[in-house]
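Only a single protein chain was left out; the remaining protein chains are all shown in position.
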């Protein structure tokens, strides 16, 4: 694959410069202290390079969201990190052990270095306060020195970046369409110029065309601003097209972790192959999912658990 | 041979805002026919009106105008009390379409009894077991369970068995797999395809996913804002789309083969088009203006 | 939740109906649902609540068998509690305990009566209106909202004021209390019915050809049971409190003796000024204990209706359990 628009440094697979890590996860374990306990994340190790898009693929309940939340310590009881480490490598040098941060340090770290975009932008935005108030919230907390005017300008700037008219900031979430809300969410994530953005199924609830527009926006912004993205979804074809590297999760473990190209061409783990086969190609041949003939007998359940 | 005919279907919703009323046209002059043993896919984004069409066929909504006519195998029109024997529906969310209070058996036994397909306790249980086996569920283990004890795919199989119970000839499947986990989707679709072959069912497959529409149906109708914008055999519509909207949809589907196009100079698609009100009909091989010609012209 | 079944079997060939699917079933009863979900989970709150309610109900039911005539007048007015009169005597020497037992029975009767009638009314207006939709719903909903904002007790007082005392029977009072007390429950039931009516399983029942009354009774009503129970409990509490208020004002049923009438006589006999606490305290304690018991039962019902509240409870119990192995660094809850 080639990409002549992205800066070489931002695309580890394309350039010659050795990739520089921004986030390292080592042997992370997360357990839900329920009865019986559920080992949601098992010995996961990942490295997120500066400016790359790392896809995290898996079905519901595979632990991909738990993993993403544990990185930022957003998980709540009964989830508990039992062992492992998460290290953030700051742009200005210096490593941060995220699991050892004290509450106040962690609060300052959040959003400033690592921001998030959640699935349901409908429910991820507070329904009763205006978009502007929710954007400015971040600035008043993290940049107390900013003047009213500066805050207003910064909010308008990030909205323009994601293609939303700044005057929309006076709206309330319910007055915006689904795609618009998700753009606002991304704008909010950009406010403090973070180095990592975790996106949890950011386009799942959206229509195909709107989804496409948002993905294009994410790539454009990444190329321009150079943040790294952890993109979580169950939609493997989408990840294959979008991300640089992909980790496939199954029952809390990473079963395959490679470049998108390799996973597409030469998937090794049978589960990865199953996932790939589950998405018929739009223009390609009818593969294993032929609905007529012998293969059509393959309708017996051998399935997943309840969600 | 036709088993269900939809002609000139229109649905308006009345929006009330205080004392003001406004009308929203959800479905505009949609027409098609369903034939035993064939699947027609109705493809579109949310809000395109595709689910409203499904709900009108299932008689959950009353059409504002237009006609839905069911015809039995002898060619007679199916009249009102028997309409529900003939047409059944599978809903999108199997977590919502089964009543958490009732057992799996209840869900399938009720339509059997209602439609006079079985009498008495033992016979009904027997029939329920047969239906569960047909959707590849272990009857003995599943029958007395409650929906929350089953996985999504299993629930959707129960819902399909329920739709088969009255002996329906037409099955409307409204996004039957979009709420399921990825790995169980194809199993459910393949099940529908097998049942269709075995019972010579006519299936209307409602979906937003072009790829499964192509692989699991014979004909495709693409809907946008209440109108059918393109219709034809599945491969013709997907591989050679003519309407700008269909072209946009086809281009927006993720395709690993086209890696790299996203970030590059892929042009911002324009959504408005001067052909919005026209239908491209692959059967007829021409553009049709349903407002001028009516849906009969389109139904080849 | 992690997967139990390897998903890589999804595409495998497997003839329908083989035992393969059995393995795919998740273990039973992992989550509560169906009929069992309608029963409250056992908790100390529920235990205490049931205990209080049962104890007071028994007190009122079989108590009268063991006590003498509550109206016997003796010349030992206002004696404090003693071995002979466990709760002392009134101004006219009547045994307070005997009075309390009979009054409890009266209050429970009226509470139950009103509870049943008010719940029936609220179900009628709330559930039927909510399911029917359209004009019927608009009309029912407007009616219950109007009934809701018109203050209940002043209305009851005015009605009682117009009915001559000799014509004010228990039934009259019960009917009046029920008529003024159903609206809030109807509103809650309507909202829930509206939400249930939109569920796919109701649509599925209609597609299957079920008749409307059967959809309401078989598909909707069972899922409303916890809510109905909770509303019933509320209206029993409200009825007992309102009846007590009414009787305390001397506007209650003329032929009955309830905890409210006891307090009325205590107030008129200057029990307060004479510091005869054994006279005016027990009736209030019984009302409060009974209401508290019902409210505790309602807590458990609430947890069925709103599962998020249940999570909070479970969290606490689990937290207490987890607290024991403290050597593990609990890195959760940064908040």
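Here the chain labels run A, B and C in written order, and each chain numbers its own residues starting at 1.
Here is the rule we go by: contacts are C-beta pairs under 8 Å (C-beta built on N, C-alpha and C of every residue); 3 or more make two chains touch, one makes a residue touch a chain.
As a convention for this text, contacts and distances are computed from a predicted model.
*Asks:* According to its UniProt entry, is the unseen chain "Phenylacetic acid degradation protein", "ABC transporter permease", "Na+/H+ antiporter subunit D" or "Hydrogenase assembly protein HupF"?
*Replies:* "ABC transporter permease"
*Asks:* Of the listed residues C:50, C:148, C:175 or C:194, which contacts the missing chain in the full complex?
*Replies:* Per the contact definition at the top, the residue touching the missing chain is C:148.
*Asks:* Of the listed residues A:81, A:99, A:125 or A:219, which contacts the missing chain in the full complex?
*Replies:* Considering the complete complex, A:125 is the one touching the chain left out.
*Asks:* Given the contact definition stated above, which residue among C:60, C:88, C:209 or C:283 touches the chain not shown here?
*Replies:* In the full complex, the listed residue that touches the missing chain is C:283.
*Asks:* Tell me, which residues in chain C touch the chain that this view leaves out?
*Replies:* 45, 142, 145-146, 148-155, 157-164, 167, 184, 187, 237-238, 241-242, 244-245, 248-251, 260, 263, 267, 272-273, 275, 277, 280-281, 283-284, 287-292, 294-296, 299, 302, 306, 308-309, 311-313, 315-316, 319, 334-335
*Asks:* Name every residue on chain A in touch with the hidden partner chain.
*Replies:* 72, 74, 77, 106-112, 115-116, 118-120, 123-130, 137-138, 141-142, 172, 174-175, 188
Just so we're on the same page, only the chains that are shown with their structure count from here on.
*Asks:* Can you compute the centre-to-centre distance for chain A and chain C, using the mean CA position of each chain? Integer Å is fine.
*Replies:* That gives a centre separation of 47 Å.
*Asks:* Cα centroid separation between chain B and chain C, in whole Å?
*Replies:* 45
*Asks:* Whole-Å distance, chain A centre to chain B centre, using C-alpha means?
*Replies:* About 33 Å, centre to centre.
*Asks:* Give me the residues of chain A that touch two or more other chains.
*Replies:* 59, 274, 277-278, 288-289, 297-307
*Asks:* Provide the list of chain B residues touching at least two other chains, using ranges where the numbers run on.
*Replies:* Each of 136-137, 148-151, 154, 181, 183-184, 186-187 in chain B touches at least two other chains.
*Asks:* Report the residues of chain B in contact with chain A in the complex, numbered from low to high.
*Replies:* Chain B residues touching chain A: 45-46, 95, 136-137, 148-154, 157, 181-191, 193-194, 197, 208, 210-212, 214-216, 238-239, 248-266, 268-269, 271.
*Asks:* Given the complex with chain B, which residues does chain A contribute to the contact?
*Replies:* Its residues touching chain B are 1-6, 59-60, 207-209, 211-213, 215-216, 219-220, 223, 234-238, 240-242, 260-261, 264, 274-275, 277-284, 286, 288-292, 295-307.
*Asks:* Taking the touch rule as given, give the residues of chain C at its contact with chain B in the complex, in rising order.
*Replies:* 7-8, 10-11, 14, 16-17, 19, 21-22, 24-26, 28-35, 37-38, 199-201, 203-210, 218-219, 222-223
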